[in-house]
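I'd like to ask some things about the structure below.
The complex appears here minus one protein chain, its other protein chains still in place.
Letters A, B and C name the chains as they come in the text, with residue numbers starting at 1 for each one.
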Amino acid sequence: MSTQREINMAEALNEAMREEMRRDPTVILMGEDVGVLGGVYGVSKGLLDEFGPERVRDTPISEDGFVGAGIGAAITGLNPIVEIMYPDFLPCAMNQITNHMAKLRYMTGGQLTVPLTIRSAIIQGRGSGADHAQTLIPWFVQTPGLKVVVPSTPYDAKGLLKTAIRDKAPVMFFETAKLYLNKGPVPEDEYLIPFGKADIKREGTDLTIVAICNLVLEALEAAKELEKEGIKAEVVDPRTLVPLDKETIINSVKKTNRIVVVDNNPSACGVAAEIAAIVAEEAFDYLDGPIMRVATLQIPEPVAPPLIKLMLPNKEKIITAAKKLF
Amino acid sequence: MSTQREINMAEALNEAMREEMRRDPTVILMGEDVGVLGGVYGVSKGLLDEFGPERVRDTPISEDGFVGAGIGAAITGLNPIVEIMYPDFLPCAMNQITNHMAKLRYMTGGQLTVPLTIRSAIIQGRGSGADHAQTLIPWFVQTPGLKVVVPSTPYDAKGLLKTAIRDKAPVMFFETAKLYLNKGPVPEDEYLIPFGKADIKREGTDLTIVAICNLVLEALEAAKELEKEGIKAEVVDPRTLVPLDKETIINSVKKTNRIVVVDNNPSACGVAAEIAAIVAEEAFDYLDGPIMRVATLQIPEPVAPPLIKLMLPNKEKIITAAKKLF
Amino acid sequence: MEKGLHNEISNEKLVSLYREMVRVRLFDDKMGEFYARGLCPGTLHLSTGQEAVAVGVCANLTKEDLVTSTHRAHAHTVAKGTPMNVTAAEILGKVTGCCRGRGGTMHLSWPEVGMLYSSSIVGAGAPLAVGAALSATLRKTNQVIASFFGDGAANTGGFHESLNLASIWKLPVVFVCENNLYAISVSVKRSTSVKDIAVRAKAYNMPGFAIDGNDVIEVYKTARIAVERARKGEGPTLIEAKTYRHHGHYYGDPGTAYRTKEEVEEWKKGDPIVRHRKYLLERTIASEEQLNNIDKEVEEEVAEAEKFAIDSEFPGPEELERFVF
Partner (left out) sequence: MEKGLHNEISNEKLVSLYREMVRVRLFDDKMGEFYARGLCPGTLHLSTGQEAVAVGVCANLTKEDLVTSTHRAHAHTVAKGTPMNVTAAEILGKVTGCCRGRGGTMHLSWPEVGMLYSSSIVGAGAPLAVGAALSATLRKTNQVIASFFGDGAANTGGFHESLNLASIWKLPVVFVCENNLYAISVSVKRSTSVKDIAVRAKAYNMPGFAIDGNDVIEVYKTARIAVERARKGEGPTLIEAKTYRHHGHYYGDPGTAYRTKEEVEEWKKGDPIVRHRKYLLERTIASEEQLNNIDKEVEEEVAEAEKFAIDSEFPGPEELERFVF
C-alpha cells in the first residue's frame, strides 16, 4: 500500500531531511536561501518553520566560509547538511573541501570525524552559461576521503540522502535539478539505501550501459529502442560513485561482454573514464569490443539551445555508441 | 657544443621566464615570495633585480584574488605568469580557474583571450602532510579550456614553459619540486617544444609504459630492470596532458600490445584512468591483456616516511604491474 | 559625500542621465517581455529600480575605461554603451549576440566599448577588475576600471582579497556596491555585519561612500570623485549605493516571500527615473515634451534591437567547438 505513493524528487529529498532532523537534533541545514525561501527549488520548504532559525540557517554568500564552518561544526558534535546552490559554486569552497573535509579524519589519526553532507543541484543544460552548468563530480571522486552520491530517482534520492546524513564520513550529494519534478514511488515507511550498491535499473544480456543522474533515464530510453532492434541492454545505475559497486558492473560485463559508459561530465578524467579503466583492468578478458564512452563534449556549455543539445549525452548518442559494438 | 651544457630544472625554468620576459614586455610574474626571495625553491631568482617590482610582484596570501587578477590582466593585454606555490593551494583559486580562466574565451565568443600561465610545484612525498602533497592535475584535465603541462626533464621544462608563456590559451604548468635539482642537457640556443607531442623517452617493443613528471624516471628505471628479464619496454612521456598526443600512445600500443599507465595521482578519475579509457576505446583490438594502472593509493598522504613509500608509485610497483602482462 | 567639490553638472549631462536611465529601463522591460514569451534560455535578472547606479557611474567613464559586471548585467552593459541589438541577441542566445550566443544574459561582454565582462559568480568580478587595473597601470593606458557588484558579493572572500590588492598596489579601481538590500531572499541585515558596507573601505585604507543609489546626481557626483582619484593614480574607492530592485531576484520571482508588499511599494515611490524626471521638470532643465521625445526615441531603439534579436539565427553546429582554446 504505502509503496504505491508517488512523490517527486524534491519532495523526497525534503522528507529525507525532515525525518533526519526529527530523529537527530544535531542535524542542521545551512546554505544560501535554504531558510526563508526554502531553497531556490523549494527542496528545503517548511524546514525553517519546523526546526527554527538555529537549525535551518540562511548564510551570506561565503561558500568557503560556511563550508568551513560546516566542517568545524561536524568535527565538534553537529551533523550538518550544507547546501551549495549549484556545483559551479563548489570551486569557491574547494580548499575547505579537499584540504579539510576530505582529509581531517585521516590526518588526525581518526581523532576527528566529519559527518558533513554537502548537497548541490546540477543545472546542466538550463541555458545559464558555462559557469552554471557543471557537475564537477570527477573532482570529488578523485579526492580521497569523500563519498559521492548521484541519485536518479525519488526513491534513491530519499534513501541515499538519509544514509548520507547518518554516515560519519563526509559525503558529496549531487542532485539534478531537472529531475526534481519527476515523480516516482517512495514508500511512506522509513528506509535507507546503503552506499556502494548499484541498482540494475533494467536487466539485459547483450550490452551493459552504465549511467548516472538524469542520464539513467536517457539510458533506459535508449535500451527500449535498442530492444526493438533485438539488442537487450542492461542499465546499471551505480547510485554512489564512492564507494563504487565495481562488482555489479563487472558481473554485468561478464554477462554481456559489451559496455557503454554514459557520463554527464566532459570525458577527460571523468566518471566514464574511471569506470572504463576499471573494466579495462579487471574485466578485460570478458570484453568483446572496445569500451565506449558517451560523455559531454570537452567544451564549456554554451547558452544557445541548439548548441546545448549537441554537447550533452542523450538517448540517440547512447544508441549510436551501442550499435558500434554489434 | 651548446647542447652539451647541463643545468638543473630550476635553472631551466628560470631561463625560460627570463628569456620570455626579455622578449616580451607584457610578460609579468606574480605570486607569493617570487620577488624578494626569488621563490621558495629559487626558481625565480634574479628576476626581480632584472625586471623590477612592477613586473615581478610579490603578492599577499590571496590566491583567489591574485589568480583572478592574473586573468583580469591577461584579458586586457598582459601576458602573466602566476605562481601558486604548491598545487594544494590551487583549490583556493579554483573558482577563478574553472569559471573564468578556462571559460572566458569561449563564453565571450572569442572576444577575450586569456594568455595566462599558472605554475605550481608538486611536493608529493615530502612529508609535509596530505594538504602539501597533491598534484590535483586531473581536475584541470577534466576542465575544458585549460592546457596542462607536466614536464619531467630540464630540457622539456624549459621548452614547454616558453611555449606556455607564448600560448594564447590558459596553461596550467606543473613542476615537480623533487626534480628541480636534477641536471640534464639544455641547449644555450633558444628552442620551443610544441604542445601535444609526446616524447618517447626510451624505445621498446614489448610493453608501453606511459608516465608523467618524476614517474617518468621511475618508469625508465623499471624499463632497465625489465630489460634484464628480456622485456623491452617503451617509455612514453606525454609531456602535455591537454592537448594529449593520443597518436603516439596508441601507435606504441599497436606495436607492443601491452600498456601500463603510471600516475602521480590517486587512481579514481585520474590521469591514468583517462589514458586507459582512451586506449580501451581506440586501441582495444591491439591489446593482448588488461590495461594496468599504477597510481598513488586512494588515500590522503601521511607524514610517516614508511607510509609515504607504500602509497606512491615507484619502480618496483611498475615492474610488478608490467610482469602481470607476460 | 564631500559636497561642493565639483562644478555644477551641465544641463546636457543631466538630461543625458535621464536618457540613459530610460534606455536601461526600457531595455530591461523588453527582456522581461522576451522571457515571458519563453524566448530566453536560463534565468533573467533585471535592474528595474536600480538604474541610477549603473548610469551615474558609467557617465563618468570614457569608452576606454572598463567595467566588470555581475549576473544582473544588462544595466551596466547598456549604460557602458554596448549596442542594444547585440545585447538583446546575446540574451536570446543568438549568433549575432555580443558573445555569439555562448554567454547569455549573465555573461555580457563587449570590450570595444569597455564592457569587459560580467561574471555570474557572485563576488568573482572584483579580482578581474583588479587585474585589468594592474594591466592598465603597467601598460600606462590611464584607464579606470569600475567594478559593479551586489551587497551579497561584499561578503565573499574575493571582495576582501580584491580590495586589499587594489589598495596596496594603488590601482585605478572604483568598487561600486549596488546594495539593493537582498541577496536573492537573504536580507542584508541577516547576512552582513555592518550597517553600511562602505565602512569596510576602512579595512583597506581607502575612501568609502555610502550614498543614495536612487539619486542619479548623487551617484554621478560621487563616482566622479572616485574616478578622478583613480585617474590621478591615487588608488581605489569603495562606493555603496543603496537601492532596491522592483522585481524579484529573477524575472518571475514574485519577490514577496522575503519582502513585504509595503516595503516594495515604498521603494517604488522612490523610482530613480521618476525622481530624476521630476527634478528636471521642476528646475525646467528639460520640458515634458523633450523628455517624452527621449522616451519615444528610446522605445524605437529598443524596438530595433528587438527586431534584430528576434530575426537573428541561433549559432550553427560549426560554432560549437570554436574558441575553446
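The criterion applied here is as follows: a contact is a pair of C-beta atoms (placed from the backbone, for glycine too) under 8 Å apart; a residue touches a chain by one contact, two chains touch by 3 or more.
No experiment lies behind these values; they were computed from the predicted model shown.
Peer 1: Could you tell me which of the visible chains the hidden chain touches?
Peer 2: Even though it is not drawn, that chain still touches A, B, C.
Peer 1: Pick from C:192, C:222 or C:312: which residue touches the chain that isn't shown?
Peer 2: Missing-chain contact among the listed residues: C:192.
Peer 1: If I consider the whole complex, including the chain that's not displayed, which of C:74, C:200 or C:259 touches that chain?
Peer 2: From the options C:74, C:200 or C:259, the contact with the absent chain belongs to C:200.
Peer 1: Which of these touches the unseen chain: A:75, A:186 or A:325?
Peer 2: Reading the full complex, the residue touching the unseen chain is A:75.
Peer 1: Sort through C:155, C:180 or C:214 and give me the one touching the missing partner chain.
Peer 2: Answer from the full complex: C:155 touches the omitted chain.
Peer 1: For chain B, enumerate the residues touching the unshown chain of the complex.
Peer 2: Within chain B, the residues that touch the unshown chain are 32-33, 36-38, 40, 58-65, 88-89, 92, 126-132, 297-300, 302-308, 310-311.
Peer 1: Can you name the residues of chain A that touch the chain not displayed here?
Peer 2: 26, 28, 54-55, 59-60, 62, 64-78, 80, 95-96, 99-100, 104-112, 144-145, 147, 168-169
Peer 1: Need a quick check: the contact residues on chain C for the chain that isn't drawn.
Peer 2: 155-161, 163-164, 167-168, 190-194, 199-200, 202-206
Here, only the chains that are shown with their structure count from here on.
Peer 1: Could you state the distance in Å from the CA-based centre of chain B to that of chain C?
Peer 2: 41
Peer 1: Using mean CA coordinates as chain centres, what's the gap between chain A and chain C in Å?
Peer 2: From the centre of chain A to the centre of chain C is 37 Å.
Peer 1: Averaging over Cα atoms per chain, report the distance between chain A and chain B in Å.
Peer 2: Chain centroid spacing, chain A to chain B, equals 30 Å.
Peer 1: Send over the residues of chain A in touch with two or more other chains.
Peer 2: Residues 88-89, 92, 129-131, 297-300, 302.
Peer 1: For chain C, what residues touch not just one other chain but two or more?
Peer 2: 101-103, 107, 119, 121, 157, 324
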